[in-house]
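Could you have a look at this structure, given as structure tokens, before my questions?
Shown here: the complex without one of its protein chains, the others still in place.
We call the chains A, B and C, going by the order they appear; numbering starts again at 1 in every chain.
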Amino acid sequence: LASAVAQGMVRVPTHLVSTICDDRGEEPTYNGVSMSELIEGDYGIGDVISLLWFKRKLPKYATKFMEMCIMMCADHGPCVSGAHNSIVTARAGKDIVSCLVSGLLTIGPRFGGAIDDAARLFKAACDKGQEPAAFVEELKKKGVRVSGIGHRIKSKDNRDKRVELMQNYAKENFPSTRYLSYAVAVEEYTLQKSSNLVLNVDGCIGALFLDLLSSSGCFTEKEATQIVEIGYLNALFVVARSIGLVGHALDQKRLAQPLYRHPWEDVLYME
Amino acid sequence: LASAVAQGMVRVPTHLVSTICDDRGEEPTYNGVSMSELIEGDYGIGDVISLLWFKRKLPKYATKFMEMCIMMCADHGPCVSGAHNSIVTARAGKDIVSCLVSGLLTIGPRFGGAIDDAARLFKAACDKGQEPAAFVEELKKKGVRVSGIGHRIKSKDNRDKRVELMQNYAKENFPSTRYLSYAVAVEEYTLQKSSNLVLNVDGCIGALFLDLLSSSGCFTEKEATQIVEIGYLNALFVVARSIGLVGHALDQKRLAQPLYRHPWEDVLYME
Amino acid sequence: LASAVAQGMVRVPTHLVSTICDDRGEEPTYNGVSMSELIEGDYGIGDVISLLWFKRKLPKYATKFMEMCIMMCADHGPCVSGAHNSIVTARAGKDIVSCLVSGLLTIGPRFGGAIDDAARLFKAACDKGQEPAAFVEELKKKGVRVSGIGHRIKSKDNRDKRVELMQNYAKENFPSTRYLSYAVAVEEYTLQKSSNLVLNVDGCIGALFLDLLSSSGCFTEKEATQIVEIGYLNALFVVARSIGLVGHALDQKRLAQPLYRHPWEDVLYME
Partner (left out) sequence: LASAVAQGMVRVPTHLVSTICDDRGEEPTYNGVSMSELIEGDYGIGDVISLLWFKRKLPKYATKFMEMCIMMCADHGPCVSGAHNSIVTARAGKDIVSCLVSGLLTIGPRFGGAIDDAARLFKAACDKGQEPAAFVEELKKKGVRVSGIGHRIKSKDNRDKRVELMQNYAKENFPSTRYLSYAVAVEEYTLQKSSNLVLNVDGCIGALFLDLLSSSGCFTEKEATQIVEIGYLNALFVVARSIGLVGHALDQKRLAQPLYRHPWEDVLYME
């Protein structure tokens, strides 16, 4: 077919379009950057993500921030939904991919998947200059929770260290932390309502990505909007947590744990 | 391309081969049987499976048996691995497909997925006329468990009703239950070792499928062997349990259950 | 713990609630119906779904309709997204569960998953007595597609036989087909716009389920609304198509097809 097409004998429209990676030449390239360049140059995993997701090279502070997010979101103990499902699957004797995937599928609005929603809400509100209090109350009236706010365990007096570390990094390295400031103002307001309505990891990453998109000078306003709309940011959590989910699955296999069965006594059977 | 090919202008080998379903004509057909025929004739879900998996129409007692298996394997409470993971995923607020899939991925050697292995073992042993005791001891020496034998909860004096019902049906309707008899003889032997080493649902379905393959007159010996080797039988459990997993996910959504977090007290944190 | 709780020594709230299936007694029960009753009585797969999903026994015409939906949605050829992904996974040498699941994950708004959305739209519009034309134009103004309308291949003059068969069955057996009539009126209007804007399988099942929910006398208005909101109906497609996806995976294994690689010539590599 290739040669028939080349000779102009037939014209078939292709059925797929792809723009991030080219594997046809001597070496595969990620958005035009070859493997050799990646390895020989001063590239890291954050750069690979920049090239494959954002299709551009980002400044060092930005790729370092992404790597920090990955490191800090890599795991959060065996009790959260994702790790729990990966553990149960590992104990059922399944392969690593199945274990990982069974856990990944719990990532969503309530677990790890609030980054994009948080970014969407903070962007819309901050861009139109809405007061934090008005923002929270408007959502409340609609019966919608503020994404990026709230934690099952953490609270005002038992802050999530990861959130703190990210904030410090950004304050030192980002050109601007305008959106983060907005998110913190929102948190101040929600903490008056209940002590566990803290800015959570999702909310913090969401706000800081907005700062990155708007102040790095690498994205047009339109591109930033599209990235937030499509939802690139949860994906970062997903890739990060893959490391932990695999870790939990390997852990169970190493410990040779038997088939898990949830204890009957822990279930309330109702009509 | 289609017309270019039709006119003989180009010859491209196709990249896919498919044999079970044709959707190109007026009506889709399952192994040659049209939708209208399916609905207007006396066909049921068991027949659809026969056509799409086994590529032939099977006698009524066989399709009825498959439907019975589906009905009896549809669910087994919220505590087993599969239901548990679907429940956790539903409580994380995910869509029905994600909930179902997170549970399905636990199906394997230790949970619901021993049917094919049981069939393989029973077939090999029975076909060469090995004594049940010798069969069990040989596996023990290899450090391999007898698939289809054993249950976490059920035991000699607390039999699995589902196994009983299947056996009765087969005895009344199958031309032969030679493999089932072999499996029961194995169970008699293992029960002497421990009272929970009963013939489980997987083992019973495995043995009865062997009887169906060998005595229905619909399969050559070679076809039967290939079916057992490839492993069609776990798939029956998988389709059946899909009904229950979806049921559990819907149940949690109806009950509006919040995010699940496994209780810390139930975890032993070790080095 | 069980006995400690029984003796009133400790009070721990349970962490899980479950209402569809009880596996603690002599026999598992589906919403109170025992395995023996299921097998010995005149129950079928449709009844099992009624019990586990809707938590009630439904009339024969309703369970038969569900079985019909399953039969007709079981497969639709190797070219649709779901079958394609299952085929590719099978050719990568993966187990049946992985093949099935890789295909299931394509089910959603554009493929097979429009039933619930169609039901939601038709219910809202029909219940408030909106004209079909007004309904279509309102959605168009919002930039939203009419779920349940449109097909890549089928058209006015090449109707989907499955839709026709379902309609006929419902007209003969359902107490009322008020919602179906509404959906057909919508189709009449959209067909004036383009000949492929037919009522598709998803739309037809969606409308007929609304008729079932409202005219069977088994559901209160509140229950019907909750079922449509939560979205039970896509799940029926999901369970049905599981049969076909497994069929395609087995097919590839039987044919011993090698690793699939999409042909380079079929991809447009762009910047």
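Everything below uses one rule, namely that a residue touches a chain if its C-beta (ideal position, glycine included) is under 8 Å from a C-beta of that chain, and two chains touch if they have at least 3 such contacts.
What you see is a predicted model, and the numbers here were worked out from it, not measured in a lab.
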Absent-chain interface as seen on subunit B, which is shown: 1-2, 5, 12, 14-19, 22, 24, 95, 97-98, 101, 262-271
Touch residues of subunit C, complete complex, unshown partner: 1, 4, 9-10, 12, 78-81, 84-85, 88-89, 91-94, 98-99, 101-103, 105-111, 152-153, 258-264, 267
Subunit A residues that touch the omitted chain in the full complex: 15-24, 26-28, 30, 34-36, 38-39, 43-45, 48-49, 52-53, 67-68, 70-72, 74-79, 87, 95-98, 100-101, 104-105, 107-108, 113, 158, 161-162, 165, 169, 226, 230-232, 234-235, 238-239, 242-244, 246-248, 250-251, 253-255, 257, 260, 262-263
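In this text, only the chains that are shown with their structure count from here on.
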Label of the chain whose CA centroid is most distant from the centroid of subunit B: A
Per-chain Cα centre nearest the global Cα centre, belonging to chain: C
Same or different contact residues where subunit B meets its copy subunit A, judged by the half mark: same
Distance between the centres, which are taken as Cα means, of subunit C and subunit B, whole angstrom: 22
Distance from the mean Cα position of subunit C to that of subunit A, given in whole angstrom: 31
For subunit B, residues that touch 2 or more chains besides their own: 78-79, 98, 101, 105, 107-108, 260, 262-263
